[in-house]
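Structure below; questions to follow.
As you look at this complex, bear in mind that one protein chain is not there, while each of the others sits in place.
A, B and C label the chains in the order they appear, each numbered from 1.
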Amino acid sequence: MILLTPDPLDAAALVAAVADPDHGGTATFIGTTRREGGAREVAELRYEAYEELAEAELAAIAAEAEARYGARVAVAHRVGAVAVGEPSVAVAASAGHRREAFAACRYAIDALKARAPIWKQTAYADGETGWIDGCAAPRPAAAGRPA
Amino acid sequence: MILLTPDPLDAAALVAAVADPDHGGTATFIGTTRREGGAREVAELRYEAYEELAEAELAAIAAEAEARYGARVAVAHRVGAVAVGEPSVAVAASAGHRREAFAACRYAIDALKARAPIWKQTAYADGETGWIDGCAAPRPAAAGRPA
Amino acid sequence: EEITVTVRLFASLREAAGADRVDVSLPAGTPVGAVWGHLPDPVRGVGLPDGARYALNHEWTLPGATLRDGDEVAVVLPVSGG
Partner (left out) sequence: EEITVTVRLFASLREAAGADRVDVSLPAGTPVGAVWGHLPDPVRGVGLPDGARYALNHEWTLPGATLRDGDEVAVVLPVSGG
């Protein structure tokens, strides 16, 4: 199960998708938007995906984790606005034993964060926004940026 | 949230119990009864707990994981009969980042398996049963065992 | 002088005893680790496995701890939860 969706994530559906009577352990990871506590409070995150390639990349990551650890792996990621405290990403991995289940789950979330063509825009409580995409300038400075 | 229960486990309730707006990651582990594939098919497992000490030990394990990793941890374990494919144990751990969430979850399930005074009896599809408690004799041999 | 303690039994030991607890009378000053020898024959017949531990009044204890009248002691077999 590989899913990019604007709807709330259903971790139980991911767990069910990797169920196997010969698998004794299922590890999951759920990533949620943090309030960030520090200087600026976060209101929500907005996710944008290169959907065609993101789906293929998530499927490739799941297949890699499955092959390396003898696991079954499911991955879901939100697109669009995600409020503080809501899940933006969920991974489930089942395997014969817990070591492999944890390893497959960790592999998939690490690879997703490193490779999946998905971008996060932070929307702060003060109204400002900023993409996390390697581009230097925050949006308020855009007007003064040389073309 | 520390729970010993004869009822089906609710992983979503554990995840909700460790929710924290400053925690960006939640790792869970769900242990399920395996069919075992090999020589003998398993029908169900039956769990027995020394309930007073098991609840205290699970609470101690959760507190240790919380202190070590800055996490919030919830643990639930079934008692009584658990069919193949059903969860017998569930752990959820949230933390600021995924490394600590995974580490706290792994710590808690490892410590639970090593320390919690809970015992498993395997009930095979062929009708035999056997406790996993360090005592040597399987039940069918009990009649011939010297007193 | 005799004391009476309750011994909690689980899993194979509970089944051998046919009960999840038995009361035993012992000399005052008996250590926790000596309670095994006072259990009913069907329980002792199972054998005490390596790795068994003890709890006293719902807390972990060591075999050398001294039992008092009315104590509840548990024989905690090697665990297998999860």
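Points worth noting:
What we mean here is this: a residue touches a chain if its C-beta (ideal position, glycine included) is under 8 Å from a C-beta of that chain, and two chains touch if they have at least 3 such contacts.
This is a predicted model, so every value here is computed, not measured.
Every visible chain touched by the undisplayed chain in the complete complex is listed here: A.
Checked against the full complex, the one of A:17, A:89 or A:123 touching the unshown chain is A:89.
Counting the whole complex, the residues of chain A in touch with the unshown chain are 31, 47-50, 52-54, 56, 77, 88-89, 109, 112-121, 131-137, 139, 142, 145-147.
By our rule, only the chains that are shown with their structure count from here on.
Taking the mean of each chain's C-alpha atoms as its centre, the chain lying closest to the overall protein C-alpha centroid is B. Per-chain CA centroids place chain B at a distance of 24 Å from chain C. Residues of chain B in contact with two or more other chains: 31, 109.
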